[in-house]
Every structure is written in C-alpha cells, then in structure tokens.
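For this depiction, one protein chain was excluded, whereas all remaining protein chains were kept in their positions.
For reference, chains read A, B and C in written order, and residue numbers begin at 1 within each chain.
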Amino acid sequence: AGYPGIGRDATPDEVKAWDIDVRPDFKGLPPGSGSVAKGQDVWESKCASCHGVFGEANSVFNPLVGGTTAEDIRTGRVAALRRNDYPGRTTLMKVPTVSTLWDYIHRAMPWNAPKSLTVDEVYAATAYLLNLADVVPSDFTLSDKNIAEVQQRMPNRNGMASAHAMWPGGGLPGSQPKPDVQGSNCMKDCPVEAKVTSLLPEFALGANGNLAEQNRLVGPQRGIDTRAPAAR
Amino acid sequence: AGYPGIGRDATPDEVKAWDIDVRPDFKGLPPGSGSVAKGQDVWESKCASCHGVFGEANSVFNPLVGGTTAEDIRTGRVAALRRNDYPGRTTLMKVPTVSTLWDYIHRAMPWNAPKSLTVDEVYAATAYLLNLADVVPSDFTLSDKNIAEVQQRMPNRNGMASAHAMWPGGGLPGSQPKPDVQGSNCMKDCPVEAKVTSLLPEFALGANGNLAEQNRLVGPQRGIDTRAPAAR
Amino acid sequence: AAAVGGAALAAQPAGKGDPAILELPEHSRGLGQPVALEGYGKPSKHEANVQRRRSPGLTQTTQASVSFAPLQSLFGIVTPSGLHFERHHQGWWDIDPSRHRLMINGMVKASKVFTMDELMRLPSVSRFHFIECGANTGMEWGNVAVPTCQYTHGMLSCSEFTGVPLVTLLEMAGADFKKGRFLLAEGADGSSMTRTIPMSLVESGEVLVAYGQNGEMLRPEQGYPLRLVVPGVQGVSWVKYLRRIEVGDQPYGTKDESVHYVDLLPDGTHRQYTSIQECKSVVTTPSGGQMLLDKGFYSISGLAWSGRGKVTRVDVSVDGGRNWREARLQGPVMSKCLTRFSLDWDWDGKPALVQSRATDETGYVQPSYRELRAVRGTRSIYHNNAIQSWMVEESGEVKNVQLG
Partner (left out) sequence: AAAVGGAALAAQPAGKGDPAILELPEHSRGLGQPVALEGYGKPSKHEANVQRRRSPGLTQTTQASVSFAPLQSLFGIVTPSGLHFERHHQGWWDIDPSRHRLMINGMVKASKVFTMDELMRLPSVSRFHFIECGANTGMEWGNVAVPTCQYTHGMLSCSEFTGVPLVTLLEMAGADFKKGRFLLAEGADGSSMTRTIPMSLVESGEVLVAYGQNGEMLRPEQGYPLRLVVPGVQGVSWVKYLRRIEVGDQPYGTKDESVHYVDLLPDGTHRQYTSIQECKSVVTTPSGGQMLLDKGFYSISGLAWSGRGKVTRVDVSVDGGRNWREARLQGPVMSKCLTRFSLDWDWDGKPALVQSRATDETGYVQPSYRELRAVRGTRSIYHNNAIQSWMVEESGEVKNVQLG
C-alpha cells in the first residue's frame, strides 16, 4: 500500500515453517501424541541432565515440578502460593495453561538444541512432566485430542488475574483503568519513620566484588574498598 | 560562591607555568631576544627537518614563507592573495600579527617536542623566519623591545577583516548583524539550471578506496564497487 | 569500611604549587597518536572500571542471565551502547542481516515477508526511549540484597531507536485491526522469545520494528539486526532477532507471560500481562557502594522514567522522606524516556538518607516500599518501582538501605 517494490507475499510453506506458536485455545497445535513412558525416554536422554531425572532440578536449575497437590488439581489454585514461607516456585505451580508448556518445549528445549524434538516427542515430554506432577496418570498418552481435558486439571489454571492497570489499552478480563498503588506527594514533615529496617551486613558488601573497582577513578566520589581487610 | 569545598586559588607560580599566551598587543610576551643568525642555528637543528632549510617546506609540509613582496611589507596587504591562480598560501602570506608566530612557536614547536625551546630560541627562530620573508634584515635581533616595530612590517597586517556576522555576540570592528549570504526559498519552477558542471571522473571514484567496503551490507543501497575493472 | 580518602582529594599546593601544574606533563611536551588509529574508537583506559557486570549467584547459567549497566557512572540520558544492560534467555547471536527475514501473518489479508533491505527502505522514525527489564530491582522486594545502583537498578538503559512503525507493516499486510487486538512477536534465536503485544500501542505508531540504536545498527546483544521496540513496556516484550509478527484475537499465554514476568500477589494469584513499567526514579550520585570525598557541595543527580508518558516532577529528600525539595529536570523531557534530575546539596558531614520520588503526566506518584508492599506484598519479583534509599554515613560511605 503505497510502497512499491517492498515486501512480498509469504508462501504457505514459509508460514508453516515459522508459525509454530500454540495458544491457550490450542490454535496452532499440530496433531500428534506421546505417552508418559515415551516421555520418560525423551526426558532421560535429552532433559534430565539439566532438569534432573524427576524434574526436581539438579544443583543448577530451578525445579520444574513440586509444590502442587491433588487438591490444587481439583480447585485449579496452587495453595502453596499463598504461603510466605514456601521455599520456591516450580514451573508447575505457576503455569496456568498446558499450551504454554507444549509451545515452550517445542520452540526452545532442549536448551542447547532447540527445535530438535519431533512433535510426538514434545507431546511425550509434556506428558512426562504432567505425570511427575500427578496431573496425568503413568499410562497416559497426551494428544491433540485430549489436551483440552488435561487443561482442566492444570493445578494453577485459575491462579491468574488480569485485574490491573498494567496492560496498555486494557481489554483483558477485569482490566483496571487506575493503578493499584499510588504514592504520596507530601513535601513537609511527612508522616514517615526514617528508620533503617534493612541493610547489607558489612561482610556482604563485597559479595558483588570490590566496589572500588566498579566506580570511576575521578568524580564526586570513589567506590568503597570492599576487599577483606587483610587484602587491602 | 555557593559551592563550599570546590576549587582553590591558584599560586603565582602555577599561573606563570601555564599562562603562556601572547596577544597581538604583546600582553604575555616575556622579555628576551634572539638574532637571525642564532635563529638559523635553531632552525637548522630543530625545524628544517620538517619545514625545509629555507622554510620552503620539504615534500611533506606546507611552506611557511614565500609569496610576499617588499610592496606587501609596505602596504600590509599580500597582493598574491587577490590572485586566483596563485599556487598556495604560505604562513607569512596570511599571518597578520607577529605575536601569533611567537606564541605558536613557543607553545607548539618543534611539533614533536613542543615547549622545549627557551624564550630566546623562540625570538631567534621567529627572527629567522621573518628574515626569510625579508621582513627583517639578516643582522637583525628580535626582542620584546623592538617587536612592535616589526609588527608594522608584517606583509599581511592589514589583510584581515571582521566585517561579518559569524562572531557570536558581535563586538569586533565592522561586525555585521546580518549574514552576508542568503538562500532562496523558491518552491516551484525555480530559475535554476539543473546542469551538472562538476563531477569526479570515473577513474577518480576509487581514490578514497573501494566504496563497496565503505557502505553497510544491508539497507536501501550498497556501496559502488570502485576497484579497477580487472580487480572486480 | 574505609575512612574518607584524603589521598583522593585535590592536592592543596605545598610551596610553589601543584606538581601536576608546575611540571608540565608528557602530553604537553610531545606528539600524540594519529587520527583513525581506531576506525571504531573505544573509551579511555582510565575508564576500565565502567563496565556492565553480572551479579554473582543471581542466575544459574550465563546465557539465561543478566548483565547490569553501571548507572552510578553514567551522565545525561543516553546509555552508551557498549554498556547497555543485557538480558538473554538462550544467549546472544551475531546474525547475518542479509539472511534475516521478517514475516507478518495471522489475521491479515496476505502474509508478508520482508528483507532487511526492504525494511530499511521504508519511512523510519528515530525516538529516544528507556528500556527496563520487568525484573529490575526484583531482588529488593523483600529486603536489601545488593550493594550498588548498578545491581539494584541497572537493568535499565536508554537509547535513540530507529525503525519502521509496526503499524506500517500491518497496513501493508492488510491486518484486521478490528478483531486482531493482540499481536504475537517472535524472535529468531534459540529461545524464539514470544510475547503478546497490545494492538492499541501499535496503532498509536509507537511500536517500532527497529534496526538502529544510538545512530548505528543495534548491537548483537540487543537483537541485531531487528528488534521490536515497545515504549513504556518491560524489556522482555522488546523481542530481539525479531522474525515474526502474528495478528490474533486473544493473548498467547507464552512461557514468559505465564511462568515468568507474572507478579505474585499476597493472595497467591499471579498477575498476568503486567507490561507497563510504572513511574520510577533512582538517585545515582551519590549511591550505594560509593564514598564521598569530603563535606561540602554536591549535586545530587539521578534518573526518572515512566512507561505511561513524561516525567513531570521529581522530589528529593535527604532525611529519609520527611521533607522533600523539587529537583531540576534536565531537558529534553521526552515520553517513555529517561529524564535526568539534579538538586544542589551542601553536605554537612552528618548522616543522611537520600531518596528520590518521581511523578508522571498521569499524576501517578512513585510509591514508598510501605505503600507498594501494602498492595503487592513482597514476593512479586517484577515491577518493583519503590522509592530507593541511600544512607550516607559520617565516614562518607553510602549504603543501600530500606526504611521502616
């Protein structure tokens, strides 16, 4: 439109090669299937090295499963998320939509060889993960036909809210015109306690390296020398 | 004034060390002297390697002297500057003020060892240059006492104008409020001859290197391959 | 730790004066380096401390990780491209631009493909915008975690971006602007990052398919040769190595808007599609980990920004928020762009608590930790825009603190 010579129509094969996203309503999901058992094979050969054999993560990565209960599967709300003392948040505790897992494994995993899985392998790996979280039984085969039913068992499927003012233009369920938080514009004798309630212990000041080496050598100030006293 | 703790008074020695400029009225000129003969020694040992024994420049540098006449010394206007066909413009053809030569040699020459000359050496080198241009005789000794008289013989001392609008704030002799040139704002059927009168010959397109290598590899265009046809 | 570093002070001249003046330095007495010694130059060797840095232990890998911009050492509003913060999910690439393509598909009359040559022929705009990671200051939700503003606020940068308004390309493809209220933006790297983008922002002409940054092409770490620029919205939506835009009628629920970049509230729900970076500010001079050299005059200086438009006002307190003074705003003040502020301060050598508080053109005022936590708790991770406090000790040392 008004820009002669620029751009061309995409071919159907080109769109197919790149249009790989899968939406929460499963638009974009290719047909296929994979069992938990096959998923275990995929997992152990291609995923476990980073995520641990049971998705619990090895010493390095965040755990993918854990923290969800049968009750959560029933309610669609992960109860542990309400607790301030719960140690960490696994993927299965947060993810509301099974499409998200499928889409992400398909596009980005294994991390060092993304897009190397077949469609059936993606179904299988997803099934395995869901089984680890007791969302599906051990003899389950996940497919494009039954995935909508699986969605109804996602532990945190009702855990998301869009009742806020941070989506530009609004248009999401419950979206708010006004920000939820508002500061005060008090200028004089404001009712605050100017008392320090949190600061780093002296020994932790150097956890990010010697700050003297992280500031310019001229200017209004220098960086603090945070090496251990002996090294100064 | 209002910035406690910032800045301090300079000591007299500090000001002396750095305040080396010499103005056209000779403010800043330190007492001293140097003869043309001594100047020749300085010149031959410290200047001639770049500027040539007679200031005519070797193959590399612009000539410092040449192009001025006894008549110019009388009038204070270098006549050759009026000629369109005169090959180049030497320093002595342009410089209106002898202070400029003294100041610049003192602060910046020799180019690879600036500020290494003694005050008397600067007088001497200046005297030698002036003698090459016949501004002073061969037996002359330039000093702070007689430099004002020498100024009265500078070939281009009357050759400068400040009757223009390009000095912000005005305040110079003859300074103009309005620019000397003004373009036209004609928009349609403007009275111009859109005829090419100057362009580079094809063989000269590559004088600045292969232009294909001086443009980005993507974008609305490429650089032209200006290598010799055989090399393409 | 250390006391005020007397050695760093201006040498008061003993005797005749300062040797740095009386003894002419080598550079006043010699011939320097030639032009074009570097066809592409770099900073002074004396600036080697000014680097982007990782925060040890923050991430488990270096390719799904962050490097922070050294805000404590920057001036004005432009971030030098070499110091732009980094956030990658599957590492960065230096892609051959002649083989890069952009596809438009979904609810369009005709799916389209563009080469870089073609995109760069279209009418472009250049605009100054900040980019902030939604997780910036995330480590500080519960308590103080890191020592300097590089680590508290350094997932923030600001550049002049050049590109084609995305709306132009959507018009060329015949997009259904009525039904297609949600776009998917997708990258070409291993993560093929996907994020849902609101059509409203695109229609206003603000969202750019950008190739330029600070006068040159995007840096590889920032998505060379093509990146989506979504002013005011968290960095993760500024998809790098942009390969595809899909027009759709509902959000896409991608991993980085369903599992990450979701904000946990006290009631255990996660807010999804929280995109806007709300009004925020930070004092960068003086700031945590620094040491003032002396009592006397200082110019308190920092940065303010808002994802909703222009910053209209910044107040500064040196007593922990009891009293405030209005700071000077440095022009030009631009929408969804960093704004530099400053305020004169004569430090009397007593302990001080330095804070800044920004207001934007919608009237939104940056909240205190107390105000923010009252609504959002302490576990949100994302979108921490609370007022930052720095404690200046008598020794001149500056510490990161939170106030009760």
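Going forward, a contact is a pair of C-beta atoms (placed from the backbone, for glycine too) under 8 Å apart; a residue touches a chain by one contact, two chains touch by 3 or more.
No experiment lies behind these values; they were computed from the predicted model shown.
> What shown chains come into contact with the chain that's not displayed?
If we consider the entire complex, the absent chain touches A, B, C.
> Which is it among B:A79, B:V119 or B:V150 that touches the chain not included here?
Residue touching the absent chain, from the options given: B:A79.
> Given the contact definition stated above, which residue among C:M217, C:I245, C:M291 or C:L372 touches the chain not shown here?
C:M217
> Kindly note down the residues of chain A that lie in touch with the hidden chain.
Residues touching the hidden chain, for chain A, are 2-6, 8, 10-11, 13-14, 17-18, 111-116, 216-220.
> Spell out the interface residues on chain C facing the chain that's missing from view.
Counting over the whole complex, chain C touches the hidden chain at residues 8-10, 13, 18, 20-21, 25, 27-47, 50-54, 61-63, 65-67, 73-84, 86-88, 90-97, 99-101, 103, 113-115, 117-118, 121-128, 160-162, 188-190, 192, 211-212, 214-217, 219-221, 224-225, 241, 243, 293, 296-299, 301, 330, 332, 334, 340, 342, 344.
> To test your reading of the contact rule: which positions on chain B touch the chain that is missing from view?
Counting only chain B, the missing chain is touched by 1, 3, 5-10, 14-15, 18-21, 23-25, 27, 60-62, 77-79, 81-82, 84, 89, 91, 94-97, 99-100, 103-104, 107-108, 111, 114-115, 156, 159-172, 179-190, 192-200, 202, 204-205, 207-209, 211, 213-217, 219-226, 232.
Note that only the chains that are shown with their structure count from here on.
> If every chain is a node and each touching pair gets an edge, what shape is that graph: line, ring, star, complete or other?
Drawn as a graph, the chains make an open path, so a line.
> Roughly how far is chain A from chain C, centre to centre by C-alpha average, rounded to an integer in Å?
Centre separation, chain A to chain C: 22 Å.
> Once you find the CA centre of chain A and the CA centre of chain B, what distance in Å lies between them?
So the centre of chain A lies 66 Å away from the centre of chain B.
> What whole-number Å value describes the gap between the mean CA coordinates of chain B and chain C?
The answer is 47 Å.
> Please list all residues of chain A that touch 2 or more other chains.
Expected reply: no residues.
> Which chain C residues reach two or more other chains?
Residues 121 of chain C touch two or more partner chains.
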